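With one protein chain withheld, the remaining protein chains of the complex are depicted in position.
Moving on, here comes chain A:
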Amino acid sequence: MRSILWRKFKDRSALLVITVLAFLPALPLFHILYGIFRLGLPAFSWSFFTHLPTPPGEPNGGVGNAIVGTLMLSMLASALAIPVGILSGVYLSEYARGRFGEVVRVAADVLQGVPSIVLGIVGYLWLVKPMGHFSALSGAVALSLMMLPVIVRSTEEILRMLPYTLREASLSLGVNYWRTVIKVLIPTGLVGITTGILVALSRIMGETAPLLFTAFGNPFWNFNPLQPVDALPLTVFKYAISPYQDWIRQAWGASAVLTLMVLGLNLISRILARRLSGDGK
C-alpha cells in the first residue's frame, strides 16, 4: 500500500482533472450560442421574417416561406405520428403481454436508430418517386418516422407509471376499459405525453437530412402539402455553403430563428417534466 499522502494527492488530482474535463464541453455550446446570436440577431428585420428569398446581392431577402414550411412540415408530421404513437404506447402499456409486445418495442428501438438520411431515402422511394415530384407530404412522412418511436416509448413509460388503483377505481364504476384509457389514463398522463411529443418535435424541427430529397426546398410561398416546400434547416444549409456574404449572413439569421424555436420547445418540455416529477410523488 502506497503512502497516504500519495493516495490523497492522486485523489485530489483526479478530482481536478475530471472537473476541468467535465466543464470543457460547455465551451463549444456557449461558443455556438454566442456565434448564433451575435451573427444571427443582426439579420433580424421585418422583411427577414416576411419576405421571400432574393437572389444574392438583392436587398430585403427573407425566410418567410421557410418559416411557413417548417411549421407546415412539423404540423403534418405531428398529425401523422401523434395518434399512431399514443395508441401504440397505450397498447404497449395496457395490453402487451409476452412476445408481441417485445417485438413492437424492438421495432420502436430500431426505428429510433435509423439514420435520418436513410429515412429521407425511404420518403423518396415511398412518395416522391410514385408521385413524380417532391412534396411537403413526403418530407412530413420521413419526419413522422423519426417522431413515432419517441412518442411510443414516452407514452408507454408515462402510462406504466400510473397507479393500478386508478384503473381499478374507474373499472369498478362500470366504465369500459377503452373509456378508462381515454377519459382517465390519458388525461392523467397528459403532461408526460405532451412532454414526449415536444421532445420529438424539437428533434425533427431542426432536421435537414430527411428533407433534402423529399420536401426539397422551394423559393416561393407554398401552402399545398403536395408541392415542395422550403424549411429553415434547408435554408441554413443552402446559404451556409454559398459563396455570398449576404446569404451567409442570412444563414446565421435563420439559425437563430431555428435555435430559438428548438430550444424554446426544449425549455417548455423541461418545465413540464419538472412539474410532472413534482406532482408525481
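As a working rule, contacts are C-beta pairs under 8 Å (C-beta built on N, C-alpha and C of every residue); 3 or more make two chains touch, one makes a residue touch a chain; residues count from 1.
Here is the rule we use: contacts and distances are computed from a predicted model.
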Which of "Tryptophan synthase alpha chain", "Potassium-transporting ATPase potassium-binding subunit", "Phosphate transport system permease protein" or "3-isopropylmalate dehydratase" matches, in UniProt, the chain that is not displayed: "Phosphate transport system permease protein"
Options A:L52, A:V68 or A:V122, residue touching the unrepresented chain: A:V122
Which residue of A:L52, A:V68 or A:L111 touches the chain not shown here: A:L111
Where the unshown chain meets chain A, residue by residue: 7-8, 10-11, 14-15, 17-26, 28-29, 31-32, 35-36, 84, 87-88, 90-92, 94-96, 100, 103-104, 107-111, 113-122, 124-126, 145, 148, 152, 176-178, 181, 202-203, 205-209, 212-213, 216, 233, 236-237, 240-241, 251-252, 255, 258-259, 262-263, 266, 270
